[in-house]
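The complex appears here minus one protein chain, its other protein chains still in place.
Think of it as A, B and C in the order they're written, each chain with its own count starting at 1.
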Amino acid sequence: MKKKIGIIGASGYTGIELIRILTRHPEIELTAAAALEVGQILSDIIPCPFDVPLVSAEEALRAGLDAVFCALPSGASLQFVRQFRSQGIKVVDLSADFRVKDVALYQKYYQMAHTAPELLGQAVYGLPEIYRADIAKADLVANPGCYPTTILLGLLPLLTGAEIDLADIIIDAKSGVSGAGRRLENNLLFCEANENFSPYLIGHVHRHLSEIEAQLAVITGEPVQVTFSPHLLPMNQGMLSTIYVKLKEPVSIEEVHRKYTEHYRNESFVKVLPLGKLTGVRYVAHTNYCVISLTAVPEKMLLIISSAIDNLIKGASGQAVQNLNIMLGLPETMGLL
Amino acid sequence: MKKKIGIIGASGYTGIELIRILTRHPEIELTAAAALEVGQILSDIIPCPFDVPLVSAEEALRAGLDAVFCALPSGASLQFVRQFRSQGIKVVDLSADFRVKDVALYQKYYQMAHTAPELLGQAVYGLPEIYRADIAKADLVANPGCYPTTILLGLLPLLTGAEIDLADIIIDAKSGVSGAGRRLENNLLFCEANENFSPYLIGHVHRHLSEIEAQLAVITGEPVQVTFSPHLLPMNQGMLSTIYVKLKEPVSIEEVHRKYTEHYRNESFVKVLPLGKLTGVRYVAHTNYCVISLTAVPEKMLLIISSAIDNLIKGASGQAVQNLNIMLGLPETMGLL
Amino acid sequence: MKKKIGIIGASGYTGIELIRILTRHPEIELTAAAALEVGQILSDIIPCPFDVPLVSAEEALRAGLDAVFCALPSGASLQFVRQFRSQGIKVVDLSADFRVKDVALYQKYYQMAHTAPELLGQAVYGLPEIYRADIAKADLVANPGCYPTTILLGLLPLLTGAEIDLADIIIDAKSGVSGAGRRLENNLLFCEANENFSPYLIGHVHRHLSEIEAQLAVITGEPVQVTFSPHLLPMNQGMLSTIYVKLKEPVSIEEVHRKYTEHYRNESFVKVLPLGKLTGVRYVAHTNYCVISLTAVPEKMLLIISSAIDNLIKGASGQAVQNLNIMLGLPETMGLL
Partner (left out) sequence: MKKKIGIIGASGYTGIELIRILTRHPEIELTAAAALEVGQILSDIIPCPFDVPLVSAEEALRAGLDAVFCALPSGASLQFVRQFRSQGIKVVDLSADFRVKDVALYQKYYQMAHTAPELLGQAVYGLPEIYRADIAKADLVANPGCYPTTILLGLLPLLTGAEIDLADIIIDAKSGVSGAGRRLENNLLFCEANENFSPYLIGHVHRHLSEIEAQLAVITGEPVQVTFSPHLLPMNQGMLSTIYVKLKEPVSIEEVHRKYTEHYRNESFVKVLPLGKLTGVRYVAHTNYCVISLTAVPEKMLLIISSAIDNLIKGASGQAVQNLNIMLGLPETMGLL
């Protein structure tokens, strides 16, 4: 029998992408799609072929769900997650609310108090390539941000060794416009974003930094500060992070490449390109893949890691389904491409 | 000495395009740029290289201007036009407020009462290719809409003859997103308009219809109703109308083409392509040109007229400067490309 | 056991889209992907996450396939279709080679001789919404063109009645750039197509006209000539046809709408929007749906039908899989969204 799944926040970009994926998922039945526009159908709100009726979150709570995706803005998820968890329903939360365990750090970056700190302990950070075993046992998974996904996957094979200078990591990241969500802001208007390209929140201010640095600290066992410069790309879906790391000692690029391919050998959704080839958004658009390429600048003892995902899929809804598959004991790639 | 010119509504898309053109205009000095954001400079409001200080409309009234462009939404212009005209200042109004002489028709399509009907009499419809002589003598020019510009220029050489069936004109029109102005609406968001294409207000409802049909009636001397279907293109600037007209009697396409080239022989900004070539937005982007191509479907006694402009230039600010040049006795093409 | 399927022409846009769909198809196994680039893997040729090895068509012939997709340019398919058919392998051909039964008409529009006329008799035109029963029994299906798909689905409910004037149908159609295939031509360069929009092959010259008119003749039982004006949109995937038809007698738009919803009631992939709503590419992008909207212009006795598809999915690879599902006795929607 299919699993009964709900979505809270079905009318945002990640909500619709979830519906798109679940429609093709052989073992999941979308039982309740909740959104503010209660009583309307999804295709009334946003052009799409899904005539899914929108219900209230309360109704979703009573729908006998096996699991629920919370696809709400940060801060808005907390109460719903508590309610669903109190009924024993598994939750994959796509907001940032459970990604950082440190309440003070959360407060600093998200500029609001965390109202469900008691749940932070049970939340598992949902990057399957690191925490697969924990996710399998979890009832609450904090689905990673899109930038952190590209960056952590891009750095992971080097984080447990001693090859690179953790104090000198520069990340020049670029995101398609859907990463900002469906909000009425001037800079998200077509005529402002099209034929434009610009940095935003560069330096040490973007919210995802808290998540990136928290994870880097957990993985490496020491505090790590990175330089992070996000930019807005004139495209709908796609993200690419260019990561500059300094090698402590000369290592051949072939050796680094071997380490990466070895590390990701058994991963279904992470690909490391052969040396000499460079990744790009087109490799991963509309898929759950992360495709990584490596370039050496030997005269600078520098390594350039380029890491690409689709911000709405591996950076949000695809990874959320990947996590749910793991939580439910289903094949990890089910319903995903 | 240079003419002193002001702009009311300097921070919209047509306002900025006016500033862009005037910056290069050898005989005009931008003396006052008014906008709601009084006290700020233009580049604070919208990314552009113009550090123009924004003043109030009242201040612009006291600036000793020779002429003013009103680049406000329809309905918002009326009071300012009255004020500037009462001081004897020439006005080119880019809104729809003075394009249609019939107050009832205005009210029907724009769903508001016209509050300056006394000025309608002196307003000249600013399509130089028809009304050049009147514009030269006018103090108030109603700058045409973008759709009407493509359509009237596309049809003009055939309107005074008897070749076509005026009762059976179908116009399938397509506009870049800037045609909608700088408004915070969902369908104008990048992620909604990009990789999208859709009709809007098709049938008999778009406001520009009032203007198109009013002008067609004046030119032909009889009431003319057309079918008008606008569509939204995923691009910033550009407009193309595909006009289907029925021939009453067989006329060779060569003859029609001769009529068009003859009609526009002395026009600086209207080009008729050789038979066999088809127009497109790229012909006219960022210029004041209208480029027209003609195609026959002889077995249907049908003529297809394709008429392209840049909606912000020949469809708005460029044509406004062309009109002002005429009003001030300057060379018509001055400052324009 | 899964069906063994091959693709001839795997490295074009429709080939890759087929692979994308088949990867998610629970009952199909991609057994052989043939392309000119024999020995390379797909992701070497075009950025994508599919490390599919490319083989020769000869190898595909020996791979024990149950069925094959031919995704080659028109003219290039003929010999392969003959070879696969002679081995009893079912074929869905995505080229135009078997869409038109009339060899002379084919020769006129495609400007080459048809070299496999003996197969025309067994080819079924693969528009499931008309020919589902025939497709189920067919061994060779000619997958429809993208423009004809929008147009035939848009007109179908009216073709068997007597409401409209078949002699006066105007189709203003718009296609994303992928519709032109992956060819090195100036007008397909990014800088030429981006921020551009233009007609091409308008009048009575586009190849798809032969297919449209051939089908209209079969369905209505009389010769039908339409006016067809294709345009190139600055987007990757998507197509919208705006169809203008004249009503012979006054019919209310409600009645027409009822007829459409009734006609498509049981169709999985055709949706008719409620009156007052307008379709657009975003409704159908990256899906196998055709979404239709209807608008009346009563004073002109005119009906405007807007019909949108994704040209690579319902206009090519999605419909091809839909056809294969039917041919193999699988659920028609399997693997599709």
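Following the convention adopted for this analysis, a contact is a pair of C-beta atoms (placed from the backbone, for glycine too) under 8 Å apart; a residue touches a chain by one contact, two chains touch by 3 or more.
On a predicted model such as this, the values are computed, not experimentally measured, just so you know.
Peer 1: Looking at the full complex, which residue from B:Arg24, B:Arg62, B:Lys108 or B:Arg183 touches the chain that isn't shown here?
Peer 2: Touches the omitted chain: B:Arg24.
Peer 1: So which of B:Pro47, B:Gly64, B:Pro117 or B:Pro223 would be touching the chain we can't see?
Peer 2: B:Pro47
Peer 1: Just to verify: which one of A:Thr227, A:Ser268 or A:Thr333 makes contact with the chain not shown?
Peer 2: From the options A:Thr227, A:Ser268 or A:Thr333, the contact with the absent chain belongs to A:Thr227.
Peer 1: Determine which one of C:Asn194, C:Thr220 or C:Ser268 touches the chain that has been left out.
Peer 2: C:Asn194
Peer 1: Write the list of chain B residues that the hidden chain touches.
Peer 2: Missing-chain contacts on chain B: residues 20, 23-24, 26, 43, 47-49, 51, 195, 271, 280, 282-284, 286-287, 289, 291, 335, 337.
Peer 1: Which positions on chain A touch the chain that was left off?
Peer 2: With respect to the unshown chain, the touching residues of chain A are 168, 170, 172, 174, 192, 194-200, 202-204, 225, 227, 229, 231, 233-238, 240, 242, 244, 278-282, 285, 293, 295-297, 299-300, 302, 304, 306, 308.
Peer 1: If the missing chain were put back, which residues of chain C would it touch?
Peer 2: Per the touch rule, chain C residues meeting the hidden chain are 13, 46-47, 177-178, 182, 184-186, 188-196, 198, 234-236.
Note that only the chains that are shown with their structure count from here on.
Peer 1: What's the farthest chain from chain B if centres are computed as the mean of the Cα atoms?
Peer 2: Farthest by centroid: A.
Peer 1: Per the centroid of Cα atoms for each chain, what is the distance between chain B and chain C, given in Å?
Peer 2: It comes to 39 Å between the two C-alpha centres.
Peer 1: Which whole number of Å gives the spacing of the CA centres of chain A and chain C?
Peer 2: Computed value for the inter-centroid distance: 35 Å.
Peer 1: Which whole number of Å gives the spacing of the CA centres of chain A and chain B?
Peer 2: The computed centroid separation for chain A versus chain B comes out at 46 Å.
Peer 1: By residue number and range, which residues of chain B touch two or more other chains?
Peer 2: 192, 194-196, 198, 234-236
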